[in-house]
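Written out below as structure tokens is the structure these notes cover.
The full complex has more chains than appear here; those shown keep their coordinates.
As written, the chains take the letters A and B, and residue 1 is the first residue of each chain.
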Amino acid sequence: MGRRVIADDVVKGILAGYDPEKVVIAAYCSHSSLQIFHGAKREGFRTLGIHERRKDVRYYDAFPAAKPDEFFPMDSITDILDRQDELIEKNVILIPHGSLVEYLKVPNFEKLRLPTFGNKAVLAWESDRSAQREWLVGGGLLMPMEVKDPRDIDRPVLCKQGGAKGGRGFFIAKSHSDWVKAISEGDLKAEDYTTIQEYILGTRYYLHFFYTPLRDDGFRVGEGRLELMSMDRRDETNIDEMYKLGSQTELKDMDIYPSFVVTGNIPLVIRESLLPKVFQMGEGVVNKSIELFGGMVGSFCLETVITDKLDFFTFEISARIVAGTNPYPTGSPYAAYMEDNISTGQRIAREIKEAIRMGALESILS
Amino acid sequence: MGRRVIADDVVKGILAGYDPEKVVIAAYCSHSSLQIFHGAKREGFRTLGIHERRKDVRYYDAFPAAKPDEFFPMDSITDILDRQDELIEKNVILIPHGSLVEYLKVPNFEKLRLPTFGNKAVLAWESDRSAQREWLVGGGLLMPMEVKDPRDIDRPVLCKQGGAKGGRGFFIAKSHSDWVKAISEGDLKAEDYTTIQEYILGTRYYLHFFYTPLRDDGFRVGEGRLELMSMDRRDETNIDEMYKLGSQTELKDMDIYPSFVVTGNIPLVIRESLLPKVFQMGEGVVNKSIELFGGMVGSFCLETVITDKLDFFTFEISARIVAGTNPYPTGSPYAAYMEDNISTGQRIAREIKEAIRMGALESILS
């Protein structure tokens, strides 16, 4: 049985024209790009940094081992659609991350012909909340309950705006009247809040997986293998340290409200007895992705909360490299137990190198 | 003067029959077993994973550098008592950890003839709370006050059930009436709460030591040397993030109560000016252990809180490898300053290797 192909005919045609000796790894200059470039350089690739002209990219000067060999400035990130041929001419493979997808927007990203790491078909299942729920629950995961109508809020809920906004504008409500107050006092638009999700109390673990269709040794799932690269916890301003000032009730009187804007990441490990569940979750998600849309490929992250019954609730999936891998440019407490203690960025580059060697780029790019 | 021997005649007899070239390092498949196997493999040992048949051990497939060479499935962990001869025939040395002791139960563990890393005599002093207090306070450590009678609760206390339950069922009370309410509302059994301990407010540091009787260079204690391998802080659900929802008083109205179930570990370092105290505590505990029961050997952990007077209060000792060492499979900020930057798992394997070389297994196994 042959390996599954995720590239469509257009991308296949483009790949057919690539010189495998001259592949260039590209990323949008933000999010986890230092790690992506660093990993690609370590694997011997030439690198290219895509950025908007107005953005300050001088910080790469401080990191010579992670500075792209070449910059590709644009007026706006959406110009990438019109300038794909320039990148294709350079034999570019694009490594997407959350900021690229957010700024480029999903429909534009899906339109790219430029060979891109991972399966673009995941976007339809990831960016629509009910499709995502069908996928994850279908894969056997527990998810926080969704509340369709704010009038039904009868327990703590987290109210989120659509789109990955880094947590800005999120708020917690414990009742419908909390909701009404938050919307009116915060001068917010109720219709922006596309997600009202049960607030699951527990500790948060962001689990960084890698799924490769190129190998079937190791932890086998589908025709490929599942790896656990690392995990982290996100730092969120101002919710994380708000308690130092007083209770939320007290702070409301000073017009101070909780917010959930991500500012960084803390390394951690999980209790070993929870690893079987961690892998079962990763396995369920991959298997269901194969069934639904031909399968995810490469990095993905399950964003979970563990309750005091030791149940995992997944509140989100991210189907590409997450910034939570940034604490680990030279390996992690989990990668240490693999063949080689490398970062997710380097793991991606190695996957591409392996696919080139095997003539299997069509199975990992789309 | 000869080196102290901790093995009894039965274990000595078994060790006499071992082929030192063919020693196998075994651990129960949970807790810190990835680290133990990884360390043993790095030191060149063959490894064996003991597990219960119903437990899912596929996760080792994802970690080839930490996967045991052989599995030893049982119906129940207590079967190990009947099947010791099989393990002895394989030249097995068992590395115990908290989950093994918890599931096997102390009296069963103490009955093992199978050569086991560390001094089993510690169990009597570790598992009985008043004996533990005698040991630690005798070693010069401060401990939180114990409250014998719930009616005497006159300050914040932590109420714990007997046995290492990962924090499940712990609660905080500030008065006798709090206690009464918690017991009745939580439908708990008062008699399960064998420990009512003063709640010491501060930052928690779990200090991971290693004591070797095989060397007397370095930080000398007794006839051996004390090492500080690393430290961590435990993640506990739901207490850690509970404040994000509201004050505990508010949450009680929603039937949400704090719990203290450990889910993982965060790496950290301590202020260098506190290291002299850290070593004095380790020294006091080791010296007193020699006096009381012939001495601990190998890994142990002091679980401490530091108050704003910079006093350390120790609320527990664990006399073997703790899961808090899991963030450090390739070394730690403290191991970096030693001869070699290795994990506690590898340190244990190296100790066994050294003892084999010196013909001194009787001094580190029991």
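Details
One rule holds for everything that comes next: a residue touches a chain if its C-beta (ideal position, glycine included) is under 8 Å from a C-beta of that chain, and two chains touch if they have at least 3 such contacts.
Predicted model, so just to flag it, every value in this text is computed and none were measured.
Here 2 identical chains are displayed in place, and the whole complex they belong to in this file is assembled from 3 copies in total.
Methods note: only the chains that are shown with their structure count from here on.
Mean C-alpha position of chain A lies 36 Å from that of chain B.
Interface residues of chain B, counted against chain A in their complex, comprise 30-34, 38, 55-59, 61-66, 99, 166, 168, 235-238, 240-247, 250, 254, 256, 259, 261-267, 323, 326-330. Contacts from chain A toward chain B in the complex involve residues 155-156, 172, 174, 199, 201-205, 218-220, 225-228, 239, 242-243, 247-249, 258, 266-276, 278-280, 306-308, 310, 331, 333-334, 336-339, 341.
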